[in-house]
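Working notes, structure below.
Note that one protein chain is taken out, while the other chains of the complex remain in position.
And now, chain A:
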């Protein structure tokens, strides 16, 4: 659906379907994302955008169709799930930092236990990432002592410490006070400029316009429209998209 050819595709969804009991959450969603591509997913609430992104690292299991991430198809096999999760970092709306661990321990936990890295080695790397998200001085505090914006930047650094190929963002700025949105978006923009493959569910249209290679609009569990930011904002094809853009851009 996007410009990427399937030769360099890193994420591929083919006719993915998902139900919550009788509720049809995803309807034949097909999507190809190339390496290094930045995709912004938007749409009204309940449109299935979060469900889709959570299917990519199998926090939710899809029921029909295929999802292939960096050459591994996600199945009920635990090994395939583990392999994909090692390569995919995720940032949540509510940060989901581990409150009983210090910031530095939050960053080093998974590399030590999942990747088997030495503590001293990963601590250096973790400090490097904390400098990149501009909060190295908070390394020994607990998450509860940080502001929302700082916590979300820690969450990004935590995901990066696993050296992922792909980063998923599930409404990363929706739980933040307005004055903290920018500090998180700045970090995400830097990440995008470094060539990370990113899939981002967000309503930050300014971010979408400046960073995204393509924008996907979802409604009622289906992809309604996708295209480059220019096309999407200047010349939306479907009535549903125009209506949505009208609602979120009118202020």
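The rule we apply is simple: a contact is a pair of C-beta atoms (placed from the backbone, for glycine too) under 8 Å apart; a residue touches a chain by one contact, two chains touch by 3 or more; residues count from 1.
Following the convention adopted for this analysis, contacts and distances are computed from a predicted model.
Of the names listed as "Amino acid ABC transporter permease", "Cytochrome aa3 subunit 2", "GMC family oxidoreductase" or "NADH dehydrogenase subunit E", the one that matches the UniProt record for the absent chain is "Amino acid ABC transporter permease".
The chain omitted from view is touched by exactly one of A:38, A:86, A:153 or A:240, namely A:86.
Considering A:57, A:138, A:173 or A:197, the position touching the chain not shown turns out to be A:57 (whole complex).
In the full complex, chain A touches the hidden chain at residues 57, 59, 82, 85-86, 88-90, 92, 94, 96-100, 109-110, 113-114, 142, 144-145, 158-159, 162.
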